[in-house]
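A protein chain is absent from this complex, but the other protein chains hold their places.
By written order: A and B. Residues from 1 in each chain.
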Amino acid sequence: MRHTDVTLDNCLKCSDCNAACPVMTAHPRYPGPKHLGPELEKLRREGLPCDSEWLEYCLGCERCDMACPNQVNVAELIARAKAAHKKPLRRRLRDWLLARPGLLGQVISLAPAVANRVLALGVVRRLMSLTAGIAAERSFPAYARVKLAGVHGRSRGAERVVFFQGCSMRYNEQALGRDCIALLAENGIETEMSEAGCCGYPALANGDPAEARRRVRANLELLYQAAENGTPIVTACTSCGQMLKTGFTLLLGDDPELAAKARVVESAVRDLGEFLIERADQGHLSLRFGDCGHLGRLAYHSPCHQATQGLSRPWFHLLRMVPGIEIEDLNAGCCGMAGTFGFKQEKYPVSLSIGQRLFQAIAQAAPRQVVSECPTCRMQITHGSGVPSVHPATLLVMAYEQRKVVDGGGGGARLAS
Amino acid sequence: MDRTQVVIIGGGATGAGILWDLSLRGIAAVLLEKRDLANGATGRCHGLLHSGARYAVKDAEAARECLRENRILKTIAPHCIHDVGGLFVRYPQDDPAFFTAWDRACADIGLPTAPLSAAEALDLEPNLPSGILGASTCPDAHVDVFQLTLSNLQAAVARGGRFRAYAEVTAIERRGGQVTGVRFRDTLSGDEDSIDCEMVVNAGGGWAQQVAALAGLHVPVRCDKGSLLVLNHNLVTRVVNRCRKPGDADILVPAGPVCILGTSSITVSGPEGLRAETDEIEALLKLGTELVPCMAESRVLRIFSGVRPLYVPQGADKAGGREISRGFALLDHGVEDNLDGFVSIVGGKLTTYRLMAEKTCDLVASRLGVDEPCRTAETPLRPPTPEAVTRKIRHLLPAQAASIVERRLGPAMAQLAERIEADPDMAEILCECEQVTRAEVAMVMAVDAKVPVRTINDVGRRCRLGFGSCQGTFCGYRAMLEGYRQGLWPAEAAAADFKRYLDERWKGQAQIPNGKQLEQLMLSHDLFGPSHHFHSDGEG
């Protein structure tokens, strides 16, 4: 590996990363980020045979990086090393598939009605658990045939954003996609649904950097022009956001020409919450919210990949602008789902165990709904706590709608002063 | 009164090699070392096992000698050698005439080299600067100097040889023109003792002059200081030599998980109190950055200096350090100074330590009337490791820890396995950088170890504990406690030794100009100073 990244040298062996690691709380044998990252990296570079079995237990939550006082890219060192790890055939096949949620989505959405019914069958889930190593306890999200495409919310002179949907929205949560469009339209912004496919994060997390590289390479071309024109690239998924802000350089940085393009795209990417809170900061957010007291108690969970983007719960702040909303910031750590991690049979117990702290906090807060912007966090929250979960964009749209109901419909966006 | 046939003074590679050679010939010998093994030049060099390519142009004979010894050591001591291979890299700023001279000289000697294009070299070593003109391979390697010395000592002890560390010779006894014994002092306890013997071998290296003076003799040795930098990880995976007339900082050796850049060359008055000067360090780093540009941002773990003990025969002491032949000299003081039974072996280099020992022991054997030939060139330093033992350790330890300890312990892994099986807690890693287990530390600390330890530093020389990024801040503490649990030292002595250990480690880091190790040093100061009121470095 070319020595472009010397953060390995920054490690002081202080173990702040280990203290922050969710997996270390839940798996007694997990050796922790300090060992798997900088410590083993030195030995890997020496060419020694190194244990790699624990690499795939890294969630990629990057809490280690956030805790590190010396900016060691612990999670990146682990992610890079994952590629060299040889898995048994069955897990290799499964992870090959999980690395390609886009492919899965494309296939299933050919006949979603059938697929959804089949995937919901207990016998199928047990079969998947036996043959493919998918935790039988998990239910698959429902797939839909329709896809969101094209430009929405057109109006003269409107600002435009390019919207990066991500696999979850594209195949499972089109309703959320429409909420995001509505939310932006309410603020006078037209939304161009990008054709870009999977962000590549699942591939990277599943130790398949070649596939990840293919994904980001394709997306780079699809997103570059917009970014070059100064159009913001917005996403409502925190893990997609994290990948879109860092993955192009990570995977394509070796090529100087692509690296330059990568930086252009990465700097144009905004989390939707980030995008809106910054507009609010400048007085450009519509505050035409109706009272949402009827929603009852809400609890907010901030996904790990929000903090890793250098954000501080923008959606929480946005929701608190809505009159009548009663919302508590849970601040109870990682949910343990980590994208595809929690689907894996052998990792399922660890995944749930990590989430215990969060589930307890939810039980204590006793909310009617838990709000979180990450699709897989929401899956885990509902699975682990039994409380329904919702994307904050959906609530904000409801708040706008509520106002329209009160106003008797009509009424354009009013900007905050 | 203790007796032996031969007393060897100096526990470097040469002294240890002599002890092993004599023991193989059935000659009783005791090695006295005033500190611990490999404390002098042996432990303070690159650890480069020369292929001879470095000397090919200037001194074909020295080069041939290196090539022969290189091949011998790779056969008899493979566990001490990382056979990583070497590159002679052609930098655009260097003299092209030397490149051709080097090619020709290597061919003449029969040194196996292969030319690489710049692209091929960069493919192998991506951290080389992109502007290089090309490179050639050569059979250079890294030799773990501590392991090599230790293995010689262990092999010798198994054959009846004896090693005493912290034994400083205070007098060489003579009766008329014959050596009769030595007196020595334990430098840790202060106890005095003596040994009667028929012969004394001065293998004092940089201290050879002082040792000879104890017998009232003069051995002309010039001390040439070389300073080296240890970098935190492998910037290169092969030995990188700059293909030019030998100069400062033109060799970078991957030494296990770290790599070592050196050296400078400065004549000094003696082997003690060595210290790298600030401008010396800066010059090394600047040249190192020419060798491998990313060195500029890389973390320097430690800076150390050693002396090349150069033998200066009468009338030849005018030239500068590098111009003196690196060849060695064997002085029979019976012939030269009318003191029978006293022999000095001076000069030489690490790669030829075995040959130096062979020549010395040939002389000693003939003086003692022993007719055994040297067998060190054919006898492995360590018996092979039974497959079952390796398998067991691979089962008990993580892959990386197993592969590292395999090299260090070999067949002795059987005892390691026993300890871990008796108490699985002993599989815990105490030194993370070097993957040293509690069990290995306990073995090193065992009272019946062939080469026993008396300080935490000694533990490091046996198993590399504390050689990594923390420089003993965390693992030194753990080793201290392990020694306490093993009964090696009581609490107060343990704490006192740990303070000395920290002092020494802090000193080694304090000169580093590059900020990253400074952070580590400050962490160490803070932990043991303000946080635990254990020890402070006197800065306030």
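Going forward, a contact is a pair of C-beta atoms (placed from the backbone, for glycine too) under 8 Å apart; a residue touches a chain by one contact, two chains touch by 3 or more.
Just so it is clear, contacts and distances are computed from a predicted model.
K.L.:
Select, from "Sarcosine oxidase subunit alpha family protein", "ABC transporter permease", "FAD-binding protein" or "Glutamyl-tRNA(Gln) amidotransferase subunit A", the UniProt-recorded name of the complex's unshown chain.
P.N.:
Answer from the record: the omitted chain is "FAD-binding protein".
K.L.:
With the full complex in mind, choose from B:Arg3, B:His218 or B:Arg485 the residue touching the hidden chain.
P.N.:
Among B:Arg3, B:His218 or B:Arg485, only B:Arg485 touches the chain that is not shown.
K.L.:
Considering the whole complex, which of A:Ser139, A:Ser155, A:Asn229 or A:Asn331 touches the chain not shown?
P.N.:
Considering all chains, including the one not shown, the answer is A:Asn331.
K.L.:
Thinking of the whole complex, not just what is shown, which of A:Arg138, A:Arg170, A:Lys245 or A:Lys261 touches the missing chain?
P.N.:
Once the missing chain is taken into account, the touching residue is A:Lys245.
K.L.:
Tell me where the left-out chain touches chain A, residue by residue.
P.N.:
13-16, 18-19, 24-25, 28-29, 62, 65-71, 242, 244-246, 266-270, 274, 277-278, 281-282, 307-313, 329, 331, 356-357
K.L.:
I need the residue numbers on chain B that touch the omitted chain, in ascending order.
P.N.:
Spelled out for chain B, the touching residues are 424-425, 427-428, 430, 438, 473-474, 477-478, 481-482, 484-485, 490-492, 494-495, 515, 519, 522-523, 526-534, 540.
The rule is simple: only the chains that are shown with their structure count from here on.
K.L.:
For chain A versus chain B, what separation do you get between their C-alpha means, in angstrom?
P.N.:
52
K.L.:
For the complex, give me every residue of chain B touching chain A.
P.N.:
Touching chain A from chain B are residues 126-127, 232-235, 237, 254, 256-258, 294, 297-299, 398-400, 403-404, 432-433, 435, 468-470, 473-474, 516, 519-520, 523.
K.L.:
State the interface residues of chain A toward chain B in the complex, per the touch definition above.
P.N.:
Interface residues on the chain A side: 1-3, 6, 8-14, 34-35, 39-43, 45-51, 70.
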